[in-house]
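Every protein chain except one is present and positioned as in the full complex.
Take a look at chain A:
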Amino acid sequence: MGEFKVHRVRFFDYMPSAIRAMAFNSHTERLALVRADGALEIFNFADHYFQEKVIPGQDGRAVEALCWVGQRLFSAGLNGEITEYDLENLRPRYTVEAYGGPIWTIGSNKQGTLLMVGCEDGTVKMFEILKERIQFQRNLERQKGRIVSLSWHPSGTLIAAGMMDMIRIFNAETGHATHRMLVERGVGASKSREVVVWSVAFLSDYTIISGDSAGKVQIWDGLTGTLVRTHLVTKWDVLCLSVSQDESSLIAGTSEGTVVQFQFISSTVDQQEEEWVRTRTFKNHSHDVRALAHTETAVVSGGMDTQLVVRPLLDKVEKNTQESAMRKIALPHRSLVCCAKKAGLLLFQFPDHLEVWRVGESDGHGKPGDSLPVKRKPEKLIQLKGKGGDHIYSSALSPCGEWLAYSTVSSVRLYRLQYNNISITKVSKLPKDLCLGHQLCFSSDSTKLFASSRHSSVIVVALNQLECKYLHTLKPKSGSRQPVHLLCTSEDGKWLATANTDCEIHVYDLHKRKLHCTVPIYSSCPTAIAIHPTTSHLVVVHADQQIFEYSLVQKEYTEWSRKLQKQGLHSLWLERDTPVTHVTFSLKNPAHIILHDMFMFCIIDQSLPLPESKTLLYNQMTLRSLPEQERIRHSHAFKICKNFKHVMCVSLLEDHSLVVAAEPVLHYLSEVSKRAQTTLSQFAGQYIHVMGL
């Protein structure tokens, strides 16, 4: 197949933000997750945990709690505001000030008619949920001390509130507190510190379960207000609780990074009476577990170490299947790196700023496995700070490297770059229509900017030295209200393809300025699309790892695609648990498709036979050990390279060298473990000294 010169880029030190809260909607099987920087992410658990939507955060927006009400999503935070999100246009729909100081918790009744928030000033505030907004209804009896956690009894009559040192039960109708349950403080030094009831859960049999800062999970009788059982699960805090839908299982997240499961079972075989018994402990996090969700089959957890972990419960899923495998979602399922192929530039997107780098150069030649001497080091050309506190949603660098565009929830900005003496100029007059840009993309000759807008439409803007002119808007016929999450153009400038979270892929003819065709809808969401520069075939990779090739000229799946579907993809290919986030092609060899996920990149050679189910998929090592003439017999279409971890981008430059941006997350993790290591070795050193060893 050949040798590649690879620019191995590790200076994209992107670090995801810590997970702060999550909420699982069991009807739609969507998990909403909010991070410390305020960014909201929606994962579709029905479609291979694909991260289908992201709403970027904002400086100073600290979301503490999330709550689904039907299809609607509300959040509240320490800024004292309640926000409802517009999941179609990926922006906050409106924000309501609660006037109770910082809000610690949010919840709704089962009927979905009322929303309640717990405030710093000791009030529980009720809001009526209307069709387009929410309206303040009343306060419950005001308490001394903040309301940290809330849970509504399924019948809607009682509300449990976790506070400092106690749990209160309110009558939801009268608004009066009926019971006060005192929570014991920790022993020793923490005796003088107030205990915080971080989380409460009110079960339908009137059991209240609480988790507190003294490391206890306590079971209370909500009718009498008496303590039934105390489980000490950690030395530190129990930060969150989550109960399964059928109330037979409960999980508690601790600041030690563990998740402890309790089950409502009889503790001995012959005993009829059931009770809450501590059953399992999961340790998948290195730091605090701040957020939990108990789905029907799995424990979903997240926290300070930024990873989302889905841990299937082995009594609920079939063992040794793909379903029973644990998943760790560490990186976003979309590309944060844009490569200007012609100029050899890389654009890195961070939440609040952008960086433009030029890759290094080397004139050496070497054997495979060698590192070449770097003649010119990579260079950071521009660092652009986002304006107005809104975080960046999407960004793009034109292939020539002279245009840079980025979008936030409220605006699109366009800049002109010059490199001979580096300068950046903002294009001040942008067309009015260009106000929303979920996805941005430049045409290959850098004369047009495409921005996806509401209802899956695409706005086309012409660029030249003097001005920036609105040309037209491309609209799909399907009338989908979902946002576009993938956008790409063809090399010849004729085609533009879009994919939205309804799994629709539309292709527009840019010369005729109209919809050319719609690719047959597949059940799984596309995660990467690209149009072949010479054959005009559209390659689509889906969240379930399927690959399709669609001929735009013939408006049908290509022969190769049919063959692939007929034979089926290799089982190991389908078992990979991170989506393909980028597809590109080789100009040198039109039969090559280059794609990557988080752990590998793959070159698919369409001229070679497809791997059969019994052949080795990851066969590079085997091929390496074979003599040259035998390799042909054993090689197949999927050339997979697993040399890199946490791959963020794989792109082909004009000189046919590959750019691989990888291993950004490791900075954070290795930083933590490095610190632990030095402490340990110091300790060990002292110890050895003392022992006289």
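In the analysis below, a residue touches a chain if its C-beta (ideal position, glycine included) is under 8 Å from a C-beta of that chain, and two chains touch if they have at least 3 such contacts; residues count from 1.
The definition used in the following text is that contacts and distances are computed from a predicted model.
Only one chain is not pictured, and the protein name UniProt records for it, out of "Trafficking protein particle complex subunit", "RNA polymerase II holoenzyme cyclin-like subunit", "Nucleolar protein 11" or "Ubiquitin-conjugating enzyme E2 G2", is "Nucleolar protein 11".
When the full complex is taken into account, the listed residue touching the unshown chain is A:Pro378, out of A:Gly101, A:Gly175, A:Pro378 or A:Pro590. Only one residue from A:Thr178, A:Thr297, A:Ser457 or A:Gln620 touches the chain missing from this view: A:Gln620. Residues of chain A that touch the chain left out of the display are 1-11, 360, 362, 366-372, 374, 377-378, 603, 620, 623-625, 627, 631, 635, 639, 641, 643, 657, 677, 680-681, 683-684, 687, 690-692.
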